[in-house]
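One protein chain is absent from this view; the other protein chains keep their places.
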Amino acid sequence: MVKLSCHHCDYSWNYQGKTKYYATCPNCRYKVRIQPEETPKPELKRRDLEPRKILSKEKKAKKLIGIAAIVSRVIEKHQHDKSMLIQILLQLQNDFGWLPREMLTEVSKQLEIPLNRVYQISTFYKAFSLAPRGRHLIRVCMGTSCKVRGATTILDKLQSTLEIEKDQTTPDGRFSLETVNCAGCCALGPVITIDGEYHGNLKVMDTEKILAKYK
Amino acid sequence: MESTKPVRTPEELEKLRQKIESERGNKKPTVSICISTGCVALGATSVLEAFKTGIKKAKLEEKVEIKETGCLGFCEQGPRVTVYPDEICYFKVKPDDVHEIISQTIKENKIVERLLYTDPITRKKVRRLNEIPFYKDQLRPLLENNARIDPKNILDYIHLDGYKALTKAISQMTPQQIIEEIKKSKLRGRGGGGFPTGIKWETTRNAPEETKYVIVNCDEGDPGAFMDRSLMEGTPHSVLEGLIIGAYAIGAKEGYVYVREEYPLATENITTAIEQAKQYGFLGENILGSGFNFNVRVHKGAGAFVSGESSALMTAIEGKIGEPRPKYVHTAVKGLWNKPTCLNNVKTWANVPLIIIKGAEWFKNIGTEGSSGTAIFSLVGKIKNTGLVEVPMGITLRDLIYKIGGGIKDDKKFKAVQTGGPSGGFIPEEYLDLQVDFDEIDKVGSMMGSGGLVVMDEDTCMVDSARYFVDFLLDESCGKCIPCREGLRVLSKNLGNICEGKGEHEDIVVVEDIALTMENASLCALGTTAANPVLTSLKYFREEWDQHIKDKRCIAKSCKSLTDYYIDPKECQACLICLRECPTKAIEGEKDQVHWINQEKCEKCGICYEVCKFDAVKKLSGEPIPSKPAKGMKPIRKGVKQ
Partner (left out) sequence: MKTLTLKIDGKEIEAEEDMTILEAAEKLSIQIPTLCHHKNLEPYGACRICSVEIETRGKSRIVAACCYPVKNDLNVTTRSPKIDKIRKTILELAAVSAGEDAMGEMRKLASEYNADLSHLRSKTPIEPTKCILCGLCVRRCIEATWDSVIGFIGRGTKRQITLYPEKASICTICDYCHDVCPTGKITSTGPDPPFPQIDDILAGRE
C-alpha cells in the first residue's frame, strides 16, 4: 500500500493497486506517478520495451481483418516505404473520409514508425481529418483575390444558412464546412468547392440554390 | 495511342514526328475546349458534353476532332472554345450555344458573331486572338501552345516540336555545355528567390557526392497565384522535358515532382505525362540511346503552405513533417537525404527547353538587363480582365493594369497592387511606372515572388489587408521558432485591435520592434519576410493607420467594427429583399414602407449591401448615422414622371 497525492487536484488516497509507475487519481482521473522507495537510474537503452510480436507474412495474411487489413493493403501498394508515410495517409483519408485513431495506430505498427511521429504528421497537415466529416465537404477559398472580391460575405452566409461555424459538421451529417487558403482559381473569385466541384464567380443569392443540389 | 515502341534514337523521333504530321496534315477541323480548373468552375464540362452529343447527332465523329486542352489565360471570359484550322476563338460559351457553333462554324465555315470577344472601347467584335487588347502586349512562348495540346496525349506535344530540345541536349551537347548555355541566358529562378539557375545547377553538379536529385516545386501556396497550375494542367510535358535536361546536366538519376493536394487535375496530368514519357522512352533506362537513366516520382502535398519552402519540401519528401531546416549549408550541397539536390519552380523548368532550342541569346534579348525572359503573372483582384498574362520582363505596372488588365473593375480608383504573396508588399500609385523585374520591385520594399499581382481599389482597407496576410501566415506557420510563432500571434492581436477600433499609438511601436526581430532571427524565409506586408502598408498608407487609431475611422469602409450600414430613405424602394436575406433579422419595414436597419441587431456582414438592386444601402464610417425617418414613410418611386 502506498500513500499517493494528486498534484492536479490535491486529492490524497491509499493506493492498493499493482501497477508499478502510474496510478489514476480517483477524483480527477489524471495519472499520478508512484515513487518507489529506492529506484536506481536505469541505463539508457535504445528500445527499453518488450520485444514486439512481429507476425510472419503467412500469419499476417490469415490474421489481419478490418482496419488492419485495409491499412496493410495500402502499405503494400507503397512498397512498405517509410518515407511514403504522407502519401499512405493521403490515400487512407481519400478512401475513408477521415483517419480514426485505430488506423493511425495500425499504420505506426505495420510501418514500424513511432506513434508520436504518425500523430505529428496527421495533425500538422490540413488535408487530414481526425474526426468524421459530413457527406459533402464545402471548402471556401480565402485567398487574397477571393477575399478582395467578397469571400468573407460568402462564408458568413454559409455559416448562417447551415447554422455551424467553420471546421464543424452539421448535426445531420450532411455538410462539413472548411476554409482553404487558395484553391488556385483566383481569377474567378469568390470560389467554393463542394466535393471537389468548383463553383466560381459566386454571388450571395446563389448559395442556397447550389447547396440544395447536394443531398 | 498509335505506337508505343520506345524511341531510341533522335532519327526515330523525327520519323515519328513526320508520321504524326502526315496523319494530321489534312487540316481536319478541330474544336479545342478549355477544361482547366478555371473554365470548369464556370461550366466547361457541360459545354464539352454538349459538343460530344452534338457532333454525334450530326454524324460528324469521323470528320471533326474534339480536343480537351489547357488554359489560355483569359479566365474572366471563360469557358473558351477555339475552332481550328481558322483559329476562331469563342468566349463565354454556354451549352445552348453549341448547336449554333456546330451548324454555322463547323459545317458552313461561318462565324457566330455574338460569341466573339467585344472590345469594350471600340465596341467592335474581334476575330483574332492577338488583336484582343488583353493579348496584344503579351509575349507567350510558354503558354501559347496550351490551346493546341491535349495534356493527356504525348503525340500532340511531339507534333509541336516537343522533346526536340531533349534530343539536341543529349545527342549534341555535353552536360557542361548545357550548364554554360543556361548560365549565359541569365535565367533566374521563377519561384520567388530569383537566384541564377545556371549557378545553382553548377553548384549541384560540382558537389562531391555520387547521388544527386532534382525536384520540381509545384507547391504554389501563394494566395492569388495559379500560374504553376495552368502550366502543369496545360503542358506538363514541357516541364518534364526541362527536368530531364536538367537531370542530364547535373548527373541526377532520380527526380521528384511535388504537387499540392489542392490541384487534383494537375496531379493527374503530370502522372499521365510521366507514364506516357516512359512508354516512349524519354524516361527510364538508356534515354534516347545515350546510356543516361532517369526516373521521376510524383509526391502529393497535404495542405501546408510552409512545405513549399525548399528545405521544408525536402523534409516532407523524406516522410517527416514539412518543417524548414536552417539553410546555412545550401540545399544544392546538402539537400534531400543530405545529398546534393537542385530544386526549381515549374516555370523555371519549363523555360529550359526553349533556351536549348532557341539559344541563350534569344532568351537574353527578351526582358531587362538584370532579368531576362518572360514572366507569367496572375492578374487578379479588382480588375476588369482577370487571368494569366505572360509578358516580357520590364513592362510597366501601368501597362499591365490598364492596357492588359483593362483598368479597375467598375471604374473605381486604383489604390495599390500587392505582389509576391505573403512575403511581398504593397506598391502604391506613385510607382505605377515601375518596370517590373526582380531588382526593381525589391527596391520599393516588395518582392516579385512567384508572380501573383492582386489589384486593390478604393474599397480595400490597407490595415485589413495587412491583417489578412498576418492571419494567413499565423495559420500556416510551422510554429517551430519563437520569433515567427509568437511574433505573428502578437501582430495578429495588435492588428485585430486596430481594425476593431481599440488600437493605440504604441501598438505601432510594438509592431516595428517585432518586425525587426522577426526579420533577423527567424528560422526560415516565411518568418523573415512575414513582416513585409505590414511594413510596406505602414510606409505607404500611414494615414489610414492613424485614422483607424485616432479617429476610429476606416475610409475604405471595410472594417466591420468601424463601419455602419444605413438605408437611405430617399433611395429605398421597399422591395423586402434585404429584409429576407438579413441573417439576424435586423431590418424593419414592410411592403410599401421604407426599410430601416436596427443598429443594435446589425452584425455588419454586408449581405444587404450586396443584394440591394437600388444602391439604397450606404456604408458610413466615422460619421454619425442620420436619425430614423418618420414611421410609415412611403418610398419615393423611381422612373415615375410627375
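The first chain written gets the first letter, and so on, giving A and B; residue counts start at 1 in each chain.
Criterion: a residue touches a chain if its C-beta (ideal position, glycine included) is under 8 Å from a C-beta of that chain, and two chains touch if they have at least 3 such contacts.
For clarity, every value in this text was computed on a predicted model and none was experimentally measured.
S.K.: If the hidden chain were put back, which of B:Gly38, B:Gly70, B:Pro483 or B:Pro635 would touch it?
M.R.: Considering all chains, including the one not shown, the answer is B:Pro483.
S.K.: Pick from B:Gln18, B:Asn520, B:Ser561 or B:Gln599: which residue touches the chain that isn't shown?
M.R.: Result: among the candidates, B:Asn520 touches the missing chain.
S.K.: Residues of chain A in contact with the chain that isn't shown?
M.R.: Residues 7-8, 21-22, 30-31, 33, 35, 39, 41-42, 44-49, 101, 105, 114-117, 119-120, 123-125, 130-131 of chain A touch the chain that is not shown.
S.K.: So which bits of chain B touch the chain we can't see?
M.R.: 304, 326, 328-329, 474-483, 485-490, 493-494, 497, 507, 510, 513-514, 516-517, 520-523
Operating definition for what follows: only the chains that are shown with their structure count from here on.
S.K.: Chain A to chain B: how many Å between their CA centres?
M.R.: Here chain A and chain B have centroids separated by 30 Å.
S.K.: Give the list of chain B residues in touch with chain A in this complex.
M.R.: Against chain A, chain B makes touches at 37-38, 40-42, 75-76, 78, 220-226, 229, 261-264, 299-305, 316-322, 378-382, 386-388, 418, 421, 452, 454, 456, 460, 465, 468-469, 472, 475-476, 478, 581, 583, 605-607, 610-611.
S.K.: Residues of chain A touching chain B in their complex?
M.R.: Its residues touching chain B are 82-87, 89-90, 117, 120-121, 124-128, 142-150, 153, 156-157, 160, 180-189, 191, 196, 198-201, 203-205.
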